[in-house]
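Remarks on the structure that follows.
A protein chain is absent from this complex, but the other protein chains hold their places.
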């Protein structure tokens, strides 16, 4: 047990499963599947498993990873397709009209043990336009037949990746780069975090704070200030967007009567919309609010994007107003 | 003034604008831009405007229409890209990372007068899998920089298409085939239905019914039964999904205290989610519900898909329960 | 003319309609409509214009294989003919998509004749012939077209999506293009599992103008995958003429840009398709990577559904986007009577035996329709299953 960077933790999960399943295959682009732990252990999946299970690089052709990966998966070989962060939607049609539908469309005949390891930039200055995005997990969650998980730290990343690799259905594993440096212990052995299970990060009575991935990190950062202000916040990280562990959230809001959803995705039709809609119907009378990135693309200048991103100070501010 | 089929009404709108704008260009696949009105008037845009403004057919390459169309539009030529119904998301990445972002990413330099005329199947038996879909307008509405309209009848289709063709920003015009046969008068001359303006189809006091496109058609069919049951429903067709005319909906729910959103899209993260979330935050205490197609792909057998689709009988049933 | 530096280059232009119009021996269903003028017994000389990929003799092909080709083309032909009749009769209340591949049986059967049972195919919307040729069960196919619970897809799919994973049939598909990715992926899977299976993608002439085609083929070349792409160029994409969508004369030329062996073959000659595919399969199995095959052929019916078709009449006529004489010219090249003539001329079958085979096939087909008619209808709420492997989705259509 030791803190490990997120990318290492995920490779550890994949290595663990590749050792168990002699066919498990991974396609990727330029992100070589190799990493070093803080204690010096090296994972190099290409060196360990070799061609064809881990090819030596791949073309800039994300549709190949997902569409070719679907073809591999359909023939009984569990497959990981890693897609880089700036094109979270390059394969959207394939996921919508093929990956998510084939089981149903064929009356249950087609198994699709495909994990899409989707890198995601997250909001960050300087990258601009297409390289500082967040929130596209909500678009995938809108698609039938697709499961979507978003870890907020390396520990959850490892456990969710193993769960995804054992799931009979296609899973999109949204990997925000911001989680890589979150320092948490990551066991060396394999373990599963069940898809669809929320983590209650902190119990509380005044308000329910919900956020995952980068928003969960910001919520976590806001907790000392909230505690200092005497506010007892219940903090929930759903971790799965589909299936969404809505009962855990409903139960909490029934207790606190107030809900703030924090989301680095956009205001309109992001995950926060679905959470608020469901809570509104299930818990009448609750006070509901969301803090999201505006309905604008990410600009490059730090002055702009920092101001636009829901972060700890903005969360503290919003919570103070809501419980006032 | 006479009833006209939807496809004719839209071609009339395009013809009207092509006559005004000598460069307006349209790319399309196999849906030849020709139609005959009930009174025998023929529109044949290829015959009238010829190459290259309306090429004689096109390849099965939707990304060309949208991506090439974006290139045309960026150089100052207003463009229509018609995309067929079974692949509503074939160009999603291009719309997300290019069409919707270029103005912002370039600090306002790029104009994108591109209209995507997106055909949509709607729920129907026998087509199955990829040919009986609905709800993807919500996915586009989630994208910054994109406007989305969904007409529910030929009259609105014509007025919204003209508005889209005069808009400086990219507009997705979602054209459900089910609206083509709705019988309404369509003026011969050009007229604009402003993007972002809801239609109050009926005033009422007991409950607010919201739906657009195919759901609006079903709501309309339910009205006689509701009236017969003594229920006074206020009926709103938002017509635009982005910008969403939420104020009209809020105002109505403030009056009726109850909202049923009907949507042929899926339960999770469809337009209904956004409407319910916004109303929940703006009108505390209102009773909220949605009737949507389940989170499943459309099956072929009539028995299944008919049962799954929110239709007039299901609407009547739900409303009776809500006002009971 | 494109060069083919690998495998000897067999690309050839399609012979003009004129040469194709001679009166040829024809089976009953052809005599109905195609303007047949009599039964001229073909000689060896006329049937085997050498192995140039255009017209082939049957030398070296085992009798079993020849009989299988003949019977399988007939099975596909009659299954679609009888489904068509049922649609037109209207009594069964049939509905939904129905893309008839009649006229294109030779490419399906010629390709499959070169495959093993454990090979894969990924098909498209016009895939009935592919399915029948790959061993698809016509009872389950009929059931699916009737949307009954005995259908291949339990009524979820209908004609356009029939799938049989157990037979390596990765499915028909309603979207143009993904079959190239799926077949390349299946080829990749064979490498991972260390088998020598081959995967074939079938697509129409319209399917080459799209990124997935390019991606599937290119990656197959990069990783030397055991994949074969078969373009069935029937000259139309719905009502779009192929020539308006691509600047190439032979679509196989696309292989030249990717350094992929490529051939254009007569898609109306099952033996020519078989020969070309055998070469491609050999290449694939020995690890030499993909092959691109263009089979020039034609569909005698409309794109989808029954426009221009009449009960008891073979072929669809009076369609606005093509001439009846073009259709008749292609029907005169029909691959089934062509093979039958060769079989009889080469004393593989007598005329009587050939007719007996056809009659048996037809009876079997009619029986499959009856089975479907009598099969149970599907339950309303079945569709909440199979979204995921082991949960149901909620019935959200009922708001309260």
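A, B and C label the chains in the order they appear, each numbered from 1.
Here is the rule we use: a contact is a pair of C-beta atoms (placed from the backbone, for glycine too) under 8 Å apart; a residue touches a chain by one contact, two chains touch by 3 or more.
As the structure is a computational prediction, the values presented were derived from the model and not from experiment.
Novice: Thinking of the complex as a whole, which visible chains are touched by the chain that is not shown?
Specialist: Per the contact definition above, the missing chain touches A, B, C.
Novice: If I consider the whole complex, including the chain that's not displayed, which of B:83, B:105 or B:179 touches that chain?
Specialist: Answering carefully, the residue with contact to the hidden chain is B:105.
Novice: With the missing chain put back, one of C:256, C:345 or C:395 would touch it. Which one?
Specialist: C:256
Novice: Touching residues of chain B against the unshown chain: what are they?
Specialist: These residues of chain B touch the chain that is not shown: 23, 25, 52-53, 55, 59, 61, 63-64, 67-77, 94, 97-98, 102-111, 144-145, 147, 168-169, 243.
Novice: Name, in rising order, the residues on chain A that touch the hidden chain in the full complex.
Specialist: Residues touching the hidden chain, for chain A, are 29-30, 32, 56-61, 63, 86-87, 125-131, 260, 262, 266-267, 289-297, 299-305, 307-310, 314, 317-318, 321-322.
Novice: Residue-wise, where is chain C in contact with the chain that is not depicted?
Specialist: Chain C touches the missing chain through residues 2-3, 209-212, 214-215, 218, 221-222, 245-248, 253-259.
The rule we apply is simple: only the chains that are shown with their structure count from here on.
Novice: Farthest chain from chain A, comparing Cα centres?
Specialist: It is C.
Novice: Please identify the chain lying most centrally, where each chain is represented by the average of its Cα atoms.
Specialist: B
Novice: Find the geometric centre of each of chain B and chain C from their Cα atoms only, then give the gap between the two centres in Å, rounded to an integer.
Specialist: Measuring from centre to centre gives 37 Å for this pair.
Novice: What whole-Å value do you get for the distance between chain A and chain B if each is reduced to the mean of its CA atoms?
Specialist: Result: the chain centres lie 31 Å from each other.
Novice: What are the residue numbers in chain C that touch two or more other chains?
Specialist: 153, 155-157, 161, 173, 175, 211, 383, 387, 393
Novice: Enumerate the residues of chain A that touch no fewer than two other chains.
Specialist: Residues 97, 104-105, 144-145 of chain A touch two or more partner chains.
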